[in-house]
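On to chain A.
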Amino acid sequence: MTIATLIWLLPFPPLLAFGLIVLFTNRNKALSHTLAVGAALLSWLGSMIIFWQALRVHNFSQNPFVSSINWLPILNQWLSIGVWVDPLTVATLFFVAWTILMIFIYSVGYHNFGQPKGDHDQAGLQPHGATVNNEYGHAHKVPSIEPLYSRFFAFIALFAFGMYTLVISDNLLTLFVGWEIMGLCSYLLIGFWYAKPSARAAAIKAFLTTRVGDVVMLLGIVYLYSQTGSLSYRTIFSKEILHQLTTVTAPGNFLGLSAAGLIGILLFIGTVGKSAQWPLHVWLPDAMEGPTPVSAMIHAATMVSAGVYMVIRAFPLLSAGWVEGGSLTPAMAVMAFIGTFTALFAATIALAQNDIKRVLAFSTISQLGFMIAALGVGAYVAAAFHLVTHAFFKALLFLGSGSIIHGMEHGVLHTNEEVDPQNMFNMGGLRTKMPLTFWTFVIGGFSLSGVPLITAGFWSKDEILAEAFTYKHWIVFITLALTTLLTAFYTMRQITLTFMGKPRTESAHHAQESSWTMTFPLIILGVLAISAGWVGIPSDFWGLTLPHSWFHEFVGSTLMEHPAAVAFSWFPFLTSVVVSFGGLILGWLVYRNVQEGAVDPLQKPLGWIYTTLKNKYYFDELYNLLFVRPAYWIADTFTNQWLDRGIIDGFLHGVARVAFSIGGIFRNYVDKPVINGFGDFIGEGVKKFGRRFRVIQTGRVQQYMLMALIVAFGTLFYYLIFVVRP
Partner candidate 1 sequence: MMVPLSWYLIFSAALFCVGLFGVLSRKNAVAILMGIELMLNAVNVNLIAFWRYRSPSFIAGQAFAIIVFAVAASEVAVGLALIISIYRRRNTVVADEIDMMKF
Partner candidate 2 sequence: MVFFSDPITYITNWLANLLISWGLASDTVLVIMKLLGAAMVCIFGFSLVIFTIWLERKLYARIQDRLGPNRVGPWGIFQTFPDMIKIFTKEYITPEGADKVVYNLAPILAVSAVLLVWAVIPFAPTVFGTDINIGVLYIVAVGSIGTLGVIMAGWSSNNKYALLAAFRTVAQMVSFEVPMVLALLVPVLLGQTMGVDSLVKAQDVWFVVLSPIAAIIFFISSIAEVGRAPFDLLEAESEIVAGFQIEYSGLKFGMFYVGDFLHAFTISALSATLFFGGWRGPGAETWPVLGLAYFFMKTFIIYFFVVLIRIALPRLRIDQMLNFNWKFLTPLALVLLMVTAVVEKSLIHFMPSLNFSAVGFLIFRSLVLLLTNILIIVVTAIFLRAYARREHVRVSQPRPVAVTPEPPASVIS
C-alpha cells in the first residue's frame, strides 16, 4: 500500500465504525466500543506510520505526500479533492491521533462500562447509579452504565472521521466539509443528555453560534474561489496567486481591504466561531454540559484546535504581503487584537468560576487566544507549537477533571448527599484519594501555566512571548504575559481547591480512584504533555548551543520563506518564568486553606468585579438582549401578529370573499344549467350505449378472441385488397 493510499484510507475506519454501530451493533455495548476503539486504533496506527514516513523523507516540505482525484465537474474543469500531508499536517496528525485514541479509551471507563444497569436511568439523562448488594447483603449505590452507550461511541467515531478528513484534506472545501461534520457532532454530543433542558439549550446555542462563524467562512471560501478559481492549497498558496490577491481590491473597496485581506478576515471569523474567540466565545462554556470526554476531545483538544489549524494553514494567505518584522496585514492585525483580547478576557473570567470544567473551558478559550495572537504577530511556528502542546495538556486536564468528577460522583452516590460533584468548593483533599489523577493533573496544570524547562507549555508559550517581544508588539507581549500570570493563578487555584487541604464534603471523603481505562490515558497524555515540549527547545537557548529546534525546522519549512527562529533573549524568558511561578505561588497562598462551606476569598476584595467575572461580563445576558429578544419580538409580534394575521390574512380573506361570491354566480348561472346538463347528457348517452352493447361482453375468452380475429382479418384483407393491390 502506497503512503498516498494510506492517507486516503486514514479517516475511514471511524466512519465505518459509526455506520456499523448505528446500523447493526447498537444493542451490543461491548461490540460497539470495541468497534469504535478499534477504528481509532487503526487510524492512530496509520497516522503514526505516516509520521515516521514523513520523518524519513529528506526535505519533506518541498515534496509532501500529495494525491488528488477529480470530484465535481464545473463547467469545463474539474474540482479536484485530495490529500495533502506536509510538516504542519504531520504535526497536527500526531496530536490528533494520540488525543483521539486516548479519549476513545477513556470514554469506555467514563461511561461506566461493566457497571450494572441503572435503577431508574432513562435514555438522554446522566446515569443515576444502581443499587447492588455487596457480599454482606448491604444495598449500596454504584455508578451505572450510560443508557446510550453505543450511541456515544457512534458519535465520537463520526467526529473522528470529520477531524481526520479536515486534517488531511488538500483544499478548503473538504476542510470545510470535515469542519461542518465536526460541528454536527459537537451539537449531537453537547446535547447528548438531551433530556436535560440545559443540555438542549447548550447544544442549540453552540450550533447557532458556530453557524454564524461558518457562514462567514463559507463566504470567504466562495469569494476566494471566485477570485482564484480553485481551492486547493497548492494553487491558492502559490506566490503568483497570493500576489494577485493582494493587488486586487475587495469589492466596493470594502474598508479599503485587498482581496487577500478580506478573504483572510472572513476565514478568520470562521475560526472565531469554531475556536470560540471573543465575541463568539459564549458557546464553549455551555458546551461543558456534554460528557467530559466530549469536552476534552471536541472543546479542548481537537475541534477548537481545528479552527486554529485552519488559520495556520491559511497563514500564507492571511500574511500575504507581510515581511517578517514588517507592519502587519489587516487580517493579522485583527487576529492579533482578537487573540490577545480573548486571552486576557477569558483568563479573567476563569478566575471566578467554581465549576471545575468551566474553568478549564475558559482557560481553553484563552489559550486559543494565545495561538491566534501568536499568528497575528506572525509567530507561525510558535502558534503551531502551542497548538500541539496545548492539545496534549488540555486534553490531559479535561480527562483529569473528568476523572475527578467521576470520583466525586462515586462519593455522592455512596453518601446520598445533594452536592454538585463539579463544584470545586465541594472537593479538596482528593490528593490522597486519587493519587494517579492528582499527579497527572498537576503535570497538566503546570504545563498549562508554563512551569519553566520541564513542561511542554513553557516552551511553546515562551516562544510566543519571545516572538511578540522580538517584533516589538509591546501590547501583545504585556497582555499575554499578564494572561500567563492569571493562567498560572487559576490553575493553582484549581489544583489547590481540588486536591489540597481537607475534604470539604462527605462525598470528597468517599471519592475514589477511577478505573484503569480512565487512568491509563491520563498517564500517556501526562508523558506527552511533558515530552512534547522538548522537540521545540530553541537552539541558542541560554546561550549554550543545543541541536537546533527540530520542531521549528520541521514545521517552519512548510512556509515558502522559512521563518527565522528568533534569537534567544533573556527578558521574555525571565518574564515567563516570573509570571508562571508568581501565578502559582499566588494561587497557593490565596487558596491554601479554604474551609468547608467558605466563599471564594477573592469575593470580598474584588467585590462587584468578582460578580462581573463570575457572570462572564454578562455576555450571555447582553446577547440575549441584543439578538434573542429582538428575534422573538420580530417573530411573534411583528411577523405573526401584524404581518401575518393582520395584513396578509386580511387581504386573503377579502380575496376569498370576492372569489366566493363570483363562484356562487358561476355555479348558479353557468355550471348547473350548462355544464352539468352537458355532462349528464354525455353520461346518459354512454349509459344507453353501454346497455345496448354489454351483451357482447360474455366473459368468454374464446369469443373475445374470435371477435378480435374477425376484426383483425377484416382490416387486413381490406388493406391488402383495396389498398395494396391497385
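Per the selection procedure, all candidates are chains of the complex that A comes from, given by their letters.
Observations, loosely collected:
Simple rule for what comes next: contacts are C-beta pairs under 8 Å (C-beta built on N, C-alpha and C of every residue); 3 or more make two chains touch, one makes a residue touch a chain; residues count from 1.
Quantities reported herein were computed from a predicted structural model and do not represent experimental measurements.
Here chain A is shown alone, and of the candidates 1 or 2 it touches 1 within this complex. Taken together, the chain A residues at the contact with candidate 1 in this complex read 698-702, 705-706, 709.
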